[in-house]
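Our next item is subunit A:
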Amino acid sequence: MLVKDYMTRHPIMISPETDASEAQNIMTENNIRHLPVVGDGKRLLGLITREKLHVPPSDLGSLNVWEISRLLSDLKVKGMMVKGKDLITTEGDITIEDAAKIMLEEKIGCLPVLEDGVVGGIITDTDMLAHLAHLMGATVQGVRVTIRMPDKVGESAKVTDVIASHGWGIYGGGGHDAPKQPGYWDAVLKIQGGDKEEVVAALEQIEGQEIIDVR
Partner candidate 1 sequence: MNNLKKAPPVLILEDVAVAYKIRGGEIEAVQNVSFEINRGETHGIVGESGCGKSTVAWAVLNFLGANGYVKRGSIKFQGQELVGVTGEELRRLRGDQIAMVYQDPMQALNPSMRLGDQMSEVLTVHRDMDKKEAEKRCIEMLERVYMPDAANVMNRYPHQISGGQQQRVVIATALLNNPALLIMDEPTTALDVTVEAVVLDLIADLRREFDTAIMYITHNLGVVARVSTRVGVMYAGEMVERGTVEDIYKDPQHPYTQGLMRCVPKLGADKASSILYPIRGRVPPPNNRPVGCVFSPRCDYVREICHNKRPELLEFSSGVSVRCHFAGEIEADKWSPSDDILPPEIITDTSPREPILKLDNLKKYYEVQGSSLKDILGLGEQRYVKAVENADFDLPRGTTLGVVGESGCGKSTLIKTIIGLEQTTEGHAEFMEIDITDEISTRGEDVIKELQMVFQNPDSTMNPSYTVGQQIGRPMKRFSTVPKDEIRGEVIKLLESMRLGENYYDRLPRQLSGGEKQRVGIARALASHPNLVLCDEPVSALDVSVQAALLNLLLELQQEYDTTMMFIAHDLSVVRFFSDQVAVMYLGQIMEIGPANAIYAPPYHPYSEALLSAVPIPDPSAEQKHIRLEGTVPSAINPPDGCRFHTRCPRRELLPDGGAICETEMPPWRETAEGHRIFCHIPLETLNTFDPVITQKPEGSNHVS
Partner candidate 2 sequence: MKAKTKKKSRLQKFWDSVSLILASRVATVGSIMVLFWLVLAFISLFWTPYDYNASDFLQNLGPNPQNWLGTDHLGRDIFSRLMKGTQVVLLKTRLPGEGNIIIPGGVAIWGVIGSMALGVTMGLNAGYRGGWWDQVIMQILDALIAFPRIVLYLVVIAALGQGDLVVILAISITGAPGVARLARSLAMDIKTRDYIRAAETRGESVWYIMFKEILPNASGPLLVDGMLRVGYAIFAIGTLGFLGIGLPPPDPDWGNMVNEARRNIFSNQLAVIWPALAIATLVIGLNLFADGLREEMTRYQK
């Protein structure tokens, strides 16, 4: 699960000479929020986001309507994009969770991904959410159970053993420290093969574990 497998390849890109209004249009029409700005040969020069395109109202306060519209039509992406050391990028070979960490730390919603020094794709918070949904099995049918278990080695093996012994399959899932319950661990599993009652009946047999949610 590396960034290069989950990023969007061939993102829509623009040149630094593009008008801001044009960039705005492209974003609206294609329902996207980030546009890498590239020069010849797809070399990354900067990144433009919807926020960056907003002209601060204070700048406009003193101008009349005509001046504002002129100002707006003169603006080029070149002058408004994120660039230089503010521009944070990544390589395709890092893990998806490392990319998530970078985005959280920098409080940004998008990472251009460089391959051989040119833009190979971008990964955004939307991609991350989609990835989360996939991980949890949002796209497949099945029984979703949340099991609370002691935070000890061997506990999750008990669960998988039971599932395997019934010939069911795990189609997604994840785990997390149980909220406000130190020493416990919540595991979520998407199980296919049995119906709700069967799954609950089987998992209830496990000692020391508790089913806290089924749906």
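One rule holds for everything that comes next: a residue touches a chain if its C-beta (ideal position, glycine included) is under 8 Å from a C-beta of that chain, and two chains touch if they have at least 3 such contacts; residues count from 1.
The set was built so that all candidates are chains of the complex that A comes from, given by their letters.
Here the structure is a predicted model, which means the values were calculated and not measured.
Student: Which candidate among 1 or 2 is in contact with subunit A in the complex shown?
Tutor: Of the listed options 1 or 2, subunit A touches just 1.
Student: Which stretch or stretches of subunit A touch candidate 1 in the complex?
Tutor: Checking each residue of subunit A against candidate 1 gives 8-10, 12-13, 15, 17, 26, 29-32, 38, 40-43, 115-118, 120, 126-127, 130, 133-134, 138-140, 169, 171.
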